[in-house]
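Take a look at the following structure, please.
Here the complex is missing a single protein chain, while all its other protein chains stay put.
Should a chain be cited, it is by its letter among A and B, assigned in written order, with residues numbered from 1 in that chain.
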Amino acid sequence: MSQITVETAGLRKAYRSTTALDGVDLRVGPGITGLLGPNGAGKTTLLRILATVLAPDGGTVRLLGRDPADADDRLAVRRRLGYLPQEPGLHPNFTAFEFVDYVAILKEMTDRRARHGEVRRVLELVGLGDQAKRKIKALSGGMRRRVALAQALLGEPDLLLLDEPTAGLDPEQRLRFREFVSTSPDQTVVLSTHQTEDVAALCNAVVVLDQGRVRFSGTARELSELARGRVWLAEARDPAASLSWRTGDGGHRHIGDAPADARLVEPTLEDGYLLLLGRRAADELAA
Amino acid sequence: MSDPATTWHAEPDLLDRYARGDIDHARACSLEAHLLECARCRLALAPAVDTGRLEDSWDGLVAALDAPRPGRMERLLVRLGVREHTARLLAATPTLRLSWLAGVVLALGFAVAAAHGGRGERSLLLFLLLAPLLPVAGVAASFTRGVDPTYDVALAAPMPAFHLLLIRSTAVLGTTMVVAAVAALGLPDLGWIVAAWLVPAVALTVVSLALATFQAPVTAAATVAAVWVGGVLGSEALSDGGLRAFRPGPISSAAFTAGGQLALVAVTILALLVVTSRHDRFEIERTV
Partner (left out) sequence: MAETLDDPRSDQQLVEAMAGGDRSALRSLHSRHAPWLLLRLSRRCADPAIVEEVVQDTFLAVWRKPAAYKGSGPVAAWIWGIGIRRLVDQFRRQRRPMVEVAEGMATTPSAEEQLLLGVEHGDLGAALNRLSPELRAVVQATVLDGLTTREAARLLGIPAGTVKTRMMRAKPQLREALL
């Protein structure tokens, strides 16, 4: 509530043909912050900049009170950082333990015994204690993602950046994943995802990014409240409605104007998000 | 050797004093000999040892059970004085895999065969052209995102990318050159020119690293390769005039003369300076 650990102002990044970030202003503090947005919103680019892996074209960044444009500051930040990229590249011939051990060496853990103990700790944290000796190519997709998450947790980082951590996981695995992102109150976690349920379950703060700009920044509750008085449940689908879909128990949920014979329901985070971003986001969620 | 079913057992007080170190030598030795044979006294001794210490011992053991066993190469490096964690990083270098080395051996084997198929120095041309390019390709490949899957994670880690680059480049350059040297033994004996690929190998690799501070690694490697091949073949063609350049005869390309080799050494030093002064470019990505 009090301190800001991640701050950007006017952040810009363009690739050859597209603008990925178009003036992003961000203020994030300790706790779990969800970064929501459709594909192409610029979430991965933003996370790469926060992970000090990519330099922005313009704007300023402050991470844990430091400026990653400065080499010494950047090193200091990297010592307290954990990053799970969207495509967590893993060497297929390594065992889970070997891979996390390799990253641990890159994180300057030179004492072998202490390092092995830490590797074991993070593997057990993500529930892979028994799989430590298995080769990565023999692990399922969900397990591989957990290996990648384990490496991000090495050294108890103050800043943890997770890019689509639940991609490719089935609903049960997603539920289990939520247990692994338990944090200490001083830790800052930025969780980038397009899964609104993950955000609703885990995050106190939410930032919605779309087409390189911040569309919303506040608490999860505030995002839900955007849709207050605008969410309806009806038996049938109103053809005029812009945003509607079938719910699991046969009815139709509508966001926007009231359809015929509908009753008002409590808005969820997803409702607020959809209202904010419109049809495009809804199509993506349905996919 | 005393009867394992001896009726004598250590008093708790004796065991305590032994655990504390408050016991004379002879008694300690006797007790130790007894403990080797008596499970009951071992059991009685166990509580005298701090449980925290025993738990730590077990935890460390389990971690060691899952830890990677260093391969032969790693153990050799450690014996040569390389630190354990550096050796581990080397072992993880993507291009030091057997598939890569097999490709290198194949390419060089082909070049050696070609050398025996022709006459005069010119038959060596394929080998002399190829051998320096192999480490260039290897070093570039070990940094391409496609080949090294942990690229982003490694960049976000505190170990400087430059440090990792040096370790890997040295490893790739070293192994490729050893393989090439062994292959070169199979070349026809035509004097010192048979070793004229050594200096270019180092020079091209360092130059490609220097270029990589301006361009992407693959682009840098391709540029270096193009200049090298074009330069050598071009000067061969120029000296003899057109296609007659590839008939048997002496090699005239400047790169393989004594003066040319010295010039390449100077280029290497220059490139090293460029790399060290611009190494910060490796630490973060500035374009796509």
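Observations on the model:
The criterion applied here is as follows: contacts are C-beta pairs under 8 Å (C-beta built on N, C-alpha and C of every residue); 3 or more make two chains touch, one makes a residue touch a chain.
Everything numeric here is computed off the predicted structure, so don't read it as measured data.
Remark: the absent chain touches shown chains B in the intact complex. Residue-wise, the contact with the chain that is not shown comes from B:17, picked out of B:17, B:122 or B:168. Residues 2, 4, 6, 8, 10-11, 14, 17-37, 39, 42-43, 45-46, 48-49, 51, 53-58, 60-61, 64-65 of subunit B touch the missing chain (whole complex, contact as defined above).
By definition in this document, only the chains that are shown with their structure count from here on.
The residues of subunit A lying in touch with subunit B in their complex are 15-16, 48, 51-55, 68, 71, 74-75, 78-79, 81, 83, 85, 88-91, 94-95, 97-98, 101-103, 105-110, 112-113, 115-117, 119-120, 123, 132-133, 148, 151. The touching residues of subunit B, counted against subunit A in their complex, run 59-60, 62-68, 83-85, 88-89, 92, 94, 145, 148-160, 164, 280, 283-286, 288.
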